[in-house]
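Subset of chains shown; positions unchanged.
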């Protein structure tokens, strides 16, 4: 952190600030120029707020952060080594990370009934998905809209897991439900709207399953990494970052703006694996294949794609769901790109 | 809701859609033009998602919502009558609403210690504030930053309440803390980051104290009213809407963009009272007075202003806090505007 | 400007950078700390791009701008003295600036015919407006929409000027038309879409009439001041900054988000006068009065308000235009706020 003093700052004020910094356990270093004095601060500055610092003296012109505020999530924390999140599933460990093939997560927005979720699981497994998504608790803009089948849906996910061997990922909306979810899920999802629900972050950080952290609709990359930091600081190093579309000025055609540029940006900042959700990211099934292709070409480690056996009858998010047939075709299209970039798993001989 | 069919839609498809709508309890009305067919839907459409509806048939060109998705929060729900939220305080009921003087809420970002919170309460009361704000649980971007003193701070707020007679407003971040908060607080605040924490909204809707609902950083007005609708649908009609700055492309000087235009917009949509928080809205103490003046001139029912006895030493949000002296002067400036628009309470003879 | 070097930067590289800076006419000052080296740059840094500077060496961690990139527009340039823009009109000089009463500019979006523009001018003058707005050349999103009557409309503005004594403000869209416009107009307007049409800025900077510079829809405050700087650097110091609504994520109810917080922000950065256009800023006539009140309370120097004798028949922007009757009532409402803040001109005895 660097404190830039105003022209003409009195020496006593500079000394006073330096002392105050020492009192906070920091080591101040002073540069005296012809026009300006700058104080560099060395030490634990991650928790300091530059705006807050500025209040210390009316002679401070600006306080500039030089270091990143995140630590455990930073690339330096692992000396540049990418994290490999291993997810235990009945079919064995699924690895998400830069040194592994792209992992596809697929399934419906919400779990509707046993037949539907088991059938969808079988479909997506046959096409190459490794994890099944499915909402038991659904964040909905309207209190009058379908809110998910809750606890009973968790049972259905367990059934689909057993029937197919796929790992399960499902969203937690309320810390109260966390224990029940952790019993069934192999990955716990924190949704975009809860990305800065700090109480929830601490609690998912204190349980053992990997966490799938969706980016908030208007979260900066720094805020997103700080949300991951909350989880990691609470003890859980297995965080997967998932971009799912941000909110911009244009929402006429695509529901959100899928920000694929996070892929190279995050690669330069963090060791955590990166997933892309083109279904929520665009909000329209017809835009999903193109964005899924782009995500793999750009270097994503995982894709999350909504698949529903009958999108027109879906209880939620039908417009962005692919049919199992379209998903199967997409997986073949993706394999071409995936192989081109050396990130595609050879298909196993399927018995379906 | 209106369904616009594509040119050349087959009659059977139009009939099939109409039947499906009947099956959903809606009454379809068909208009047959030379070029296009449009189906109007009458009935309970609030829970329907236009994008979802579009999936029903590939012949649907567009589905347009004509009605608002919120009901209890709508102006029509109270036949145009503004809601008057009555807050019980030791000094008697404080009313927030269009037919009452502007109510000023003031206090520090976070409760630091007893002396500080009691002194601040006395100061702001003497200047004309009716409610004391003060955070016990603080949402902070960094897990390493001060997180609030939690439960012990609630006790200090109770002490300040008793010492001054001011009502208390404080934020709930975790439903687990709600009971303890409700014991002390006269108004429960839901912060911007939790505006779409639907589990929390349902729970604050199920307790009896009025709810101060801050707008999410990138929440549309419709989403904000739907968040209020969650609280109201859970049984609590006493919701105060508080604008606290939205996130836009320019964050260099002001931390957020305070959206004062919500005042006339909300007036045309809802009966709920409107508060403005210029402290978080701008993030800088020096911008607060100008925006507070504007808020009153625009018709706000309440103001929330951060005041700290020593902003340079504040544990959080110092840069946007006024000193008690500056706050006192601001209240005099505000009274000029408040009186000009007929919304200012005559001062009581203070004994402090 | 401050160059922060990476930990472990070789001495030769630091020396090389310092020399390169000297070669650019800057004076580098080096601070050597235990961990880091920082190079402060003194001299003409306004034209330097921090990102560009970063390319000079791979050992540079960050380049931070400490000074503002604008000079003539900065508060320091006039030692804190506000600019007073004097506009010559048939009725005498109209002054826009912090030490003068609020100046109201009113009139239709576009000039439709002589009767209409003269009648509107008479109406708004009678209500207290000092300048008449009216578009001859109209920027329209669609090439098929009414584009303004062009040169012939300039003649009609001249007639309205003569008939009423009001000064005229009208927009230039094409430098080709500038001479003709300057003959008639007392103030030349640069529209939001042309705020970074740098060729046009240079040309309006080279003519003598004051310039009314609307903020671009997504222009940062810094970019806006740099646009003013273009005009001032070309020789014209008389620039009025006009906020007219920015583009944000929510456009459902108000067409733009009127950013009133620019008032205190600009006051701390520049000496130029500040105008607010609540008509374009909200896009709806019913929201205009509330925002006009707020603008005056917040400290605006001027208001620009659309008035049309028959909004329903307007060739452009009808929905945001007030009728002359509503405008007259608004002026009375505004006078209450204007007098409360000591910025309202006593009405002259009108002869109309």
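Going in written order, the chains are labelled A, B and C, and every chain counts its residues from 1.
Following the convention adopted for this analysis, a residue touches a chain if its C-beta (ideal position, glycine included) is under 8 Å from a C-beta of that chain, and two chains touch if they have at least 3 such contacts.
Everything numeric here is computed off the predicted structure, so don't read it as measured data.
All protein chains share one sequence; of the complete assembly in this entry, 3 are displayed, while the total copy number is 4.
Note that only the chains that are shown with their structure count from here on.
By the residue-number overlap criterion, the interface of chain B with chain C counts as same, with over half of its numbers used by both chains. In this assembly, the chain whose C-alpha centre lies farthest from chain C is A. One inter-chain figure worth recording: chain A and chain B are separated by 28 Å, centre to centre, where each centre is the mean of the chain's CA atoms.
Once the centre of each chain is set as its mean CA position, chain A and chain C turn out to be 40 Å apart. Once the centre of each chain is set as its mean CA position, chain B and chain C turn out to be 32 Å apart. Of all residues in chain C, those touching 2 or more other chains are 218, 248-249, listed in ascending order. The touching residues of chain A, when paired with chain B in their complex, are 46-47, 49, 51-52, 54-57, 69, 139-147, 173-176, 193-194, 196-199, 202, 217-218, 223, 226, 229-230, 233-234, 247, 255, 283, 311-312, 314, 316-319. By the touch rule above, chain C contacts chain B in their complex via residues 218, 220-222, 246, 248-250, 252-254, 257-261, 263-265, 267-269, 281-282, 286-287, 289-291, 293-299, 336-337, 339-341. Against chain A, in their complex, chain C makes its touches with residues 2, 4, 27, 29-31, 33-36, 38, 40, 42, 61-62, 64, 66, 218, 247-249, 251.
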